[in-house]
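The complex is shown incomplete by one protein chain, all other protein chains being positioned as in the whole.
The letters A and B name the chains in turn, as written, and every chain counts its residues from 1.
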Amino acid sequence: MFLFILKRILQSAPVLLLVTAVTFFMIHAAPGGPFSQERAVPPEVIKRLNERYHLDEPIWQQFVGYLGHLLHGDFGPSFKYPTHTVNDLIAAGFPATFELALYATLFALVIGLTAGIIASLKPNSLQDYVPMSAAMLGICLPSFVLGPILLLVFGIWLQWLPVAGWGQIAGDKILPSITLGAAYAAYIARISRGSMLEILSQDYIRTARAKGLSNARIIFVHALRGAITPVISFLGPAIAGLLAGSFVVETIFQIPGLGRFYVQAAFNRDYTMIMGCTIFFAFLIVVFNLLADVLLVLLNPKVRQEVSGGH
Amino acid sequence: MKYSLHIFLIFISLLVLSACEKRKTLVEIGNEQQVLHVGNPDEIADVDPHTTTGSTEHNVQTALFEGLVVQEPETLEIKPAVADTWSVSDDGKIYRFHIRDTAKWSNGDKLVAKDFVDTWHRALLPALGNQWASYLFVIKNAEAFYKGELKDFNDVGVKALSDQDLEITLANNTPYFLQLLNHNSMYPLHTKTILKFGAIDERSTLWTRAENFVGNGPFMLNEWTPQKLISVVKNPNYWDVQNVRLNEIRFYPIQSEVNAERSYRAGQVHLFDKLPAEKVSSYSDKKDPALRTFQMYGTYFYRFNTTIKPLNDVRVRKALAYALDRESLVKNVTGGGELAAYTLTPPNAYGYTSNTKIPYDPNRAKALLAEAGYPNGLGFPKFKLLYNTTEVHQKIALAIQEMWKKSLGIEIQLENQEWKTFLENQRTMNYQICRSSWVGDYVDPDTFLQLFITDGGNNETGWSNPVYDQLIKNAASATNEAERFEYFQQAEKILNDEVPIIPIYTYVRNRLVSPSVKNWKNHLQDFWVYKDLYLEPQATK
Partner (left out) sequence: MTEFKINIEKGTSLTHDAFMRLRKNNMAMIGLCILIFFIAIALLTPLIAPYTYEGQNLELGATPPSALHWLGTDVLGRDQLTRIMYGSRVSLMVGFIATAVALLIGVLWGAIAGFLGGRVDAIMMRIVDALYALPFTIFIILLTVIFGSSMLLLFLAIGAVEWLTMARIVRGQVLTIKGQEFVEAAITMGLSPWQIITRHLIPNVLGPIIVYTTLTIPSVILLESFLSFLGLGIQPPQSSWGSLISGGTETMEEYPWLLIFPGLALSLTLFSLNFLGDGLRDALDPRASKD
């Protein structure tokens, strides 16, 4: 198992290098530079700024220079917010994003699994349609629609919850977490319903039933264990997606998170910030995929055998 | 299954319970503690006025610094600030300021005349890359120093005669010079602090961090957490601290106007930058006292690329301009009470209103287009209208596309690009017609008419007229206001005859300012002034 994890970590190094290279050349190919603005910037000023940030060097040289800094764990100063280093900005923005993604995932898991299991017990009945239709709402409404609706209803009309901020006013984390988690709750509901149905119709469950095991025991001990496998393979990348996709929710609820920094960096041509965030997120994605795989292996003895025996 | 239902119900009831008790909003708490909550349109790049240019930064800088003089927002009258008195020579070229004895920096240091000399010296150091450097070029020899033609800063027209007396010699008579002094590019900086954290001409050092910062404004930097909060608190060393009633201002970066409006309604900010046009009527209909509507010194216009066919033909440009029903645009499309514009300079700026204009005249537009060889738009080449991606620009572009189609028979394509790409294409003139705007740096026609001098950095139309250039030069060296304005009138007439741009509307800003905020004043350039503000708790509804 340990070897398996170590191997995966080593394998991800070239992945990260590739991500770095592709992003680097792509952002430098994008039209417009970090210093352009509506009021014409005098050419001599642009020249000085380019010199200062080495943007006047050939692109490959810039890339090598960047890699050099990267090896020291230095993402460099942000171009748009030059008094801050990218490392600082990531450190400042990530906790909020991570917390948001965590709450959203918990919300999604609780609601999604509940709805999925309830629905799978009596397929094609009201007990199936109602939770699944409710789950569908999460998928049908993009977060930029759901967010403002929740915000209007609970924040402005009912005045129950704050509409902006993160950790500044009590309760300001509720609406963003629900908004971000809703779509994933729906996905989990559908995936778990699908795999529950699959499993409940399999022979070993029938055997268990025939043996007279209680329904709850069958569902929670036997079926759920199998049904959760696809949910977990979905969850690894989903959490990574949640982190990167939290941009919309962070914007709507004015959360000082990394997702917001990141997307704005792309529009601002904040080269170092884009690079730093891309590498950071890529790293996170690798980690979460690995975690999902490890969990899968632990949950499924057959795969476990294969992993330890096969390598 | 029952368990999961229970979990679900418990979750929902927790949610409801936690929310039910009536909270006090930030605004209500702020009113009691004299803490102003402000929605700023973006995260600031830095606090240093020499390395930043945006209004976002400016909104914070006006709290942290103060110039020699300030401007009364509504009347634009110049009032004493760091300088308590000043005198001007008869030819308008030599200004002498007396710096008040009580002027201090936030760390308690005395603020002296030399601080201004050192600050402006820094502003003109080429290595700093100050984008506002040209602002100081009104000062004698400043431009030569900036360009390296002059090595000794002592030859530049800024001198500290004593700790208290500052003498400034200008290159020309510049009637708007006192206005410039209220601009962020002219604020004094504490150069000793700057030197503590790096070379004097080094950009973006740590001197602007809250724990290092030293300024001279009514407030001083207290906290700066990127994308979250900038907090400034009352500066105890400010010379007029007894008249500063706010204890703290908290700036939140809110990128979307729609979100900002919701924060306002939820009582999380007292005021924010701009009320979106669609929301204006819902406030104006019920005569909400929070709604402030005021004209700005800015113009929304379209640029022509005058170097390509057929837009190099003045008749075509005129036809396109005359065909635009700007009255209908501001009435039906923009919706924020904007004023239709028929010339570049906004009306009534310190007594200057252009006496020529680019009219709306669809019949002449048709005739001109036929004259240029495209009767009813026949054979008119396909071209693109470029704008940057926002709802407002899109609505206007769509309406204009339809107007040209209906009245001239011309089909155009729209192309929206995100901001930086758009800027790049505008800068390199890789467009045919593009959307543009300009907000005056100071209230004087000069700030607008300067744009279109030959090869001006902000010309970006390829248009050039030597007579126009000469008139702008003449205005700069004119000795009295009537003469200056006459040159500007003539220059603007040329602009309106040759139509390198189509003025569309004069900006009007709609802003919500909570009624609990007292003394908030609108300013033609939308400078935010906090010194006199105070908060009065509102009777609860």
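In the analysis below, contacts are C-beta pairs under 8 Å (C-beta built on N, C-alpha and C of every residue); 3 or more make two chains touch, one makes a residue touch a chain.
Bear in mind the structure is a predicted one, so any value in this text is a computation, not a measurement.
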I'd like the shown chains that the missing chain touches, ordered by label. A, B
Contact partner of the left-out chain, one of B:228, B:279 or B:509: B:279
Options A:145, A:221 or A:298, residue touching the unrepresented chain: A:145
If the hidden chain were put back, which residues of subunit B would touch it? 258, 276, 278-279, 281-282, 328, 332-333, 335, 389-391, 394-395, 397-399, 401-402, 414-418, 420-421
Just the residue numbers, please: which parts of subunit A touch the chain that's not shown? 11-12, 14-16, 18-19, 22-23, 26-27, 29-31, 123-124, 129, 132-133, 136-137, 139-142, 144-145, 148-149, 152, 187, 190-191, 193-195, 197-198, 201-202, 226, 229-230, 233-234, 237, 240, 244-245, 247-248, 262-263, 266-267, 274, 277-278, 281-283, 285-286, 289, 296, 300, 302-303, 306, 310
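The rule is short, and it goes like this: only the chains that are shown with their structure count from here on.
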Subunit B contacts subunit A in the complex at 1, 4-5, 7-8, 11, 15-16, 18-20, 22-23, 26, 43, 45-46, 51, 53-54, 126-127, 129-131, 133-134, 203-206, 208-209, 225-229, 252-256, 258-259, 262-263, 265-266, 268, 418-421, 423-425, 427, 437, 457-458, 460
For subunit A, which residues are in contact with subunit B within the complex? 30-33, 36-42, 44-45, 48-49, 52, 77, 80-84, 89, 92-93, 110-111, 113-114, 117-118, 121, 148, 151-152, 154-156, 158-166, 169-171, 174, 216, 219, 251-252, 254, 256-257, 260-261, 264, 267-269
